[in-house]
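Omission of a single protein chain aside, the complex is shown with its protein chains in their original locations.
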Amino acid sequence: MRYGILLMGAPYSSQASHSALRFAKAVVARGHALEGVFFYHDGVQNAARLAAPPQDEPHLVDAWAELAAEHGVPLQVCIAAALRRGLLDEREAARHGKQGHSVEAPFELTGLGQLVDLGLRCDRLITFAP
Amino acid sequence: MRYGILLMGAPYSSQASHSALRFAKAVVARGHALEGVFFYHDGVQNAARLAAPPQDEPHLVDAWAELAAEHGVPLQVCIAAALRRGLLDEREAARHGKQGHSVEAPFELTGLGQLVDLGLRCDRLITFAP
Amino acid sequence: MLLHILNRSPATSEVYRQALAAMGPEDRLLLIEDGVQGAMSTLVGHFAEVTGRLYALRDDLEARGLIAHCDTTVAVTDMAGFVTLTEDADRTLSWF
Amino acid sequence: MLLHILNRSPATSEVYRQALAAMGPEDRLLLIEDGVQGAMSTLVGHFAEVTGRLYALRDDLEARGLIAHCDTTVAVTDMAGFVTLTEDADRTLSWF
Amino acid sequence: MSNEQGDLLVILRHGPHGTSWLREGLDAALVAAAFGRRVTLLFMGEGVTALLPGQGSGPLGQKGTAPTLEMLEMYDIETLLVEAEALARYGLDAGSLMLPVASVGQGRIAELTASHPLVLTF
Partner (left out) sequence: MSNEQGDLLVILRHGPHGTSWLREGLDAALVAAAFGRRVTLLFMGEGVTALLPGQGSGPLGQKGTAPTLEMLEMYDIETLLVEAEALARYGLDAGSLMLPVASVGQGRIAELTASHPLVLTF
């Protein structure tokens, strides 16, 4: 089956990111196709490239990037939710006249339409929220 | 009287930042001394220098910086809560081997001890949380 | 006398019980943000034990279209009044 | 048949009522995260109307020291079982 | 899409101003509608307070969600449902809300969640 995940919780503040990542791995292990993870609301914080958690805690940003690298899962971040929260890639930073950026590949800023598309295209969309 | 504020909500996600800022202005207008604002939990997101909200919405990061400039209010950000959430100033970015930074003056990364100090030093500590 | 500050609605969250449990006989309770829903005549019964010591923030009532629904037993206050409430109290506690 | 997923405790949040209100007669309810508190024998009564269709995630029960408190009427499942539950259902809805 | 109910059910469970859930849920509904999807909105629990008349801007000038709700018709989002139990809990009357809505009971809510290909909760 084709699965999609909607993640709306920030890492470290709530367990939503842990649950989503764990579910994603179980979906892939079961042989399903994970068509994408869409990050909305506070979930966009999962794309914060500067996150520096203590070494004895899981690094969730890196864990998502590893999932993308190993299984080709697109990591789509709602651009409107991200900009409000200070999460900009290089292109958006330039557009807004800001020095530096806080989001990088494999996370990609995209529109909310991609969430609707993911939800209607997949057989299952599972939401994890704070 | 001497006032302190503890802010634990992220801007845009909850009203806590709006309430705290509005209360801060009312405290100053009333002639009290606002000795500091301490940002903890998701409140550290108020220091996200790259925040780019739509132009018809209040820019909370800038509003805090204006409060600091006009009234000399220290803006203290819990360093442990900030690092986990991807909020690093130039010094911490260098220390963690990251290119770029997401926090700048007048926000300053500091330890939790400053919260206890603020709470015990002030006549009133008001907490705003999500 | 302490000022307790509650920002959750009694219709959605049990947190209001904690605020009430922690209140002394003279303490006051200020409803802010989504907490002002508790000032509605239909919900104010949750705060019966602190009648006369219950306040709600006008700005938050107005933003939500709740002024007309606010019970007459609730003291409506503006931001300056919020500051005064914190002055009058020895300390404040927030419940969220 | 839908799978509903609840991550809030009935002891703190009224959200469980929304999940129950939205459930059809065959739908199932999976408790995860803080929601697994609802599987405790002392709290499971909130879910009486879905007895036999109530599941709880083992990982989250174990992490919280709640395995021994879990009511015998609740079906405990692991992550692979979570995926199976989503396969068996037509869709899932999350309540938070 | 063959479903007469529409493609997408968006369940809104939060009031205005306190959090961004309502706004972000509405944004999802508007985008879906703009892409040609038929959208049904269901206001549950605290969500019914989103429909109170006479809302204002927030304390620092944030515009709130009422102006967005007033635009729903332009996006062809015309099916607005409210949970009957929530209306009762808040002591509100469906006819007193800022937009025309239909009140739905518990059984109907289960039918709605079962019949829409995509359901999002906010």
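Points worth noting:
A, B, C, D and E are the chain letters, set down in written order, and residue numbers restart from 1 in every chain.
Please note the rule applied: a residue touches a chain if its C-beta (ideal position, glycine included) is under 8 Å from a C-beta of that chain, and two chains touch if they have at least 3 such contacts.
These numbers were taken from a predicted model, which means no experiment stands behind them.
Every shown chain that the unseen chain touches in the whole complex is listed here: A, B, C, D.
Even with one chain removed from view, subunit A keeps its contact list with that chain: residues 12-15, 18-19, 21-22, 56-58, 60, 63, 130.
Taking the complete complex into account, residues 6, 40-41, 80-81, 111-113, 115-117, 119-120, 125, 127, 129 of subunit B touch the chain not shown. In the full complex, the hidden chain is touched by subunit C at residues 2, 14-15, 17-18, 21-25, 27, 90-91, 93-96.
In this section, only the chains that are shown with their structure count from here on.
Counting only chains that touch, the fewest steps needed to get from subunit B to subunit D is 2. The chains that touch both subunit A and subunit B are E. Of the two chain pairs shown, B-E and B-C, the one joined by more C-beta contacts is B-C.
Comparing the CA-atom centres of all chains against that of subunit C, the greatest distance is found for A. With each centre defined as the average position of its C-alpha atoms, the distance from subunit A to subunit D rounds to 25 Å. Each of residues 7, 11-12, 33-34, 59, 79 in subunit C touches at least two other chains. Residue positions of subunit A with contacts to 2 or more other chains are 41, 125, 127, 129. Taken pair by pair, the chains that touch are A-B, A-D, A-E, B-C, B-E, C-D, C-E, D-E.
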